[in-house]
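Subset of chains shown; positions unchanged.
When the chains are written out, they are named A, B and C in that same order, and each has its own residue count from 1.
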Amino acid sequence: MVREIRQQGPHHYVFSRYVDPIATVKPGETVAIYTDDAFESQITRPNDKPSEILGAYLNPQTGPIFVEGAEPGDTLTVKIESIEPTRDWAVSVFVPYFGGLTSTKFTRTLQDPIPEKVWIYQLKDGWLEHNARLRFPWRPFMGTMGTAPELEALSALTPFDHGGNMDVPDVKPGNIIHLPVRVPGAYFFTGDCHAGQGQGELCGVALEITAKVTLTFDLIKGKSIDWPRIESPDELMTVGSARPMEDAARIAYTELVEWMVDLGWDRWEAYEALTQIGDLYVGNMVDTYYSLVAKIRKEYALI
Amino acid sequence: MVREIRQQGPHHYVFSRYVDPIATVKPGETVAIYTDDAFESQITRPNDKPSEILGAYLNPQTGPIFVEGAEPGDTLTVKIESIEPTRDWAVSVFVPYFGGLTSTKFTRTLQDPIPEKVWIYQLKDGWLEHNARLRFPWRPFMGTMGTAPELEALSALTPFDHGGNMDVPDVKPGNIIHLPVRVPGAYFFTGDCHAGQGQGELCGVALEITAKVTLTFDLIKGKSIDWPRIESPDELMTVGSARPMEDAARIAYTELVEWMVDLGWDRWEAYEALTQIGDLYVGNMVDTYYSLVAKIRKEYALI
Amino acid sequence: MVREIRQQGPHHYVFSRYVDPIATVKPGETVAIYTDDAFESQITRPNDKPSEILGAYLNPQTGPIFVEGAEPGDTLTVKIESIEPTRDWAVSVFVPYFGGLTSTKFTRTLQDPIPEKVWIYQLKDGWLEHNARLRFPWRPFMGTMGTAPELEALSALTPFDHGGNMDVPDVKPGNIIHLPVRVPGAYFFTGDCHAGQGQGELCGVALEITAKVTLTFDLIKGKSIDWPRIESPDELMTVGSARPMEDAARIAYTELVEWMVDLGWDRWEAYEALTQIGDLYVGNMVDTYYSLVAKIRKEYALI
């Protein structure tokens, strides 16, 4: 007779989820957080081979940070006060089978990869410069910022409804990021500072840099949101992350309809308004989920 | 014995493709073209029922217009000099099972449709107004503009590599649209003027209006393009139309790499540059193919 | 003052749609139709270069065939009595940037293509043989079969709601294909005989062969269908063609729910039944739209 294995009470997950917080913050508090770059600062020279240096563990985050008083059903708001570089160079790379214009682990083909390559940029006088053509202004933002997901211990490479690796350029100084609180203390984390990035993050790797980011935390008690929201001085924005990309678009715009309904709009008028005056751009077209950002200017929404 | 049917030479298509041109233009010539609205001006009142009034034939175009000297392998350029309204109102509608936040003919579900609805806007002093909340500035562009496709007689509702129903707000006054010439004379057409539209054209129907559009035609002889391009005073843009949406993104950015290679860039430097400084927005998320627009500012491309 | 172009009545399409029928058949009539292969029999030797020989015009069809009495709103049924080869070899090829495991015109990347290649198979004793490993049984079906689309003059390469290039192995002898009638006379066409093909048509090109296909035509008057249906001795099947592939799946299964409702089922019971006993396979994952086939055995449906 075979041995029998029975369960001692239900196990919904065969994994546990949380490590201990590295710090605690209070609502209203402003703190400065230091972040490593997406490659743990291991890619430093033009001849480095990312495929040899990098392992499976990428995109290190600073966190989790416990927010006092944060309870499931609240919304955590994070004002990005400033982002300062902590070194004078940034790096972008072409990694085999990763990026927007190549086959990937998911969009599998039998083709050879495009060439591996490292691009080092010097940061000086507000510009990142690799050569005369590859020279771009300092436009920093946090590629990754989120709270603990409800169900899964997602990789730091994954953007989803908890935020995460959205690679959305509007996660930048001056803007307020709204994140769902799904566990007591929220378990906030951030990392992956980008010295600049185009919409889509086309090759998969922006201008990666180490940074000091200064944030002010606050809570909206008793208000839950399903997906991240961003408020700039002039705009309301929502972020949807999914595949295929049209699902990310559907999520982003549905969430913006919901936000407008929160503000007193009729749902069908909100749908009509966004048709005529909404904006929709691609944050990333390279991560495990694509992130799209829907927007409406406050002058059209707050009336 | 059964009757036999044999082919008298190969028939690649069981359909023919062209109607006679309605006009001929010369390269360098400027003409004014009158266009009907997307519903052939049949939806005029709030209580109209689009599902009863509209048939399968939608989005009437003005054309085809024969461009003298245009040969396959050339590029047709169309400068949009101006767009003037020819009536003082515009219309948007919710059509059952059509739009961005509903199931559709393609994304089929067993759910009931959202409510049918007609939104009439008055055009006055540069604003389109339905009510105090639904009030948007006059930002006209041509929803549909294209040349004859190479192989198919596509519906006027379809955007593809010939242009067509792209619903891209950058097809606007001041910009130059580059279209492939696939048949002698190019067979240009346009229509579907929008008094304004957000990115994505969320509910599927923008601010539809009749218009007089003034265009200047020209040819780039011996230069072929695979997909439409748009040049604004400050930007270079490419349009990809496909499903799923990530394929439209891949097309748009690959075509922008190709344009930069045309301008003397190394292919991999172009890929890197667009990663850091490109823009990517959704023109439509509702048509038979989704249209995405990739951009680079001339200050970063023309160096 | 610029010249003005006005429209002489609405032009919904800048193209016309139909060529003259090559034959007329009556309901109940059985005819034999000869079809060329997908390459117009131009690829005949292992060293042929498809990329040099083939142009844009591919997949020649025999038709259109006018079906007497067929009116829009009817359904055309086509019983496939037999398929006989009209030569003793078949051909498959790898075409650059075409197929299931390569980037394509739509899923664009910057990678090099996979190698171009021609595979010639001898047909003998019911087997197609290229070498000892590449040896497959004769399992013929028509890759392309359809009626005139309602709105567009689609390429013979496109599968859609009119049938067309579905590449579905169940379009085979013994089965009855139901096609929508969208224009008077239906304008039936067929071609693209496959001596055999796996599900998905992975590399994009099956065992292409010329053939004589014997068909019996009939009409279901006053019964319209939205997408093709297939009836085998034991099964009811529906075909959905769309991108992304999940949309093709949604169409196929929704249409099968509709067919069961036609047969007297409650819609929700049909949804539940297909959950537990339906089948769903990929016909093609390579054409301009993907074609998926949903099935239910008659023993579960006809009760």
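To be clear about the criterion, a contact is a pair of C-beta atoms (placed from the backbone, for glycine too) under 8 Å apart; a residue touches a chain by one contact, two chains touch by 3 or more.
Only a predicted model underlies this, so the values are computations on that prediction, with no experimental measurement involved.
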Where 3 copies are displayed, count of copies in the complete assembly: 4
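Here is the rule we go by: only the chains that are shown with their structure count from here on.
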Chain ID, smallest distance between chain and overall C-alpha centroids: B
Distance from the mean Cα position of chain C to that of chain A, given in whole angstrom: 43
Distance between chain centroids, defined by C-alpha means - chain B, chain C (Å): 29
Residue numbers of chain A (touch at least two other chains): 101, 114, 244
Touching residues (chain side chain C, partner chain B) in the complex: 2-8, 10-19, 22-23, 29-36, 40, 56-65, 106-110, 148, 150-158, 187, 189, 212, 214, 240, 242-244, 247, 250-251, 254, 257, 267, 271
Residue ranges of chain B in contact with chain A within the complex: 92, 94, 100-101, 114-115, 117, 119, 128, 130, 132-134, 136, 196-207, 243-246, 249-250, 253-254, 257, 265, 268-269, 271-282, 285, 290, 292, 294, 300, 303
In the complex with chain A, residue positions of chain C that touch it: 101-103, 107-114, 244
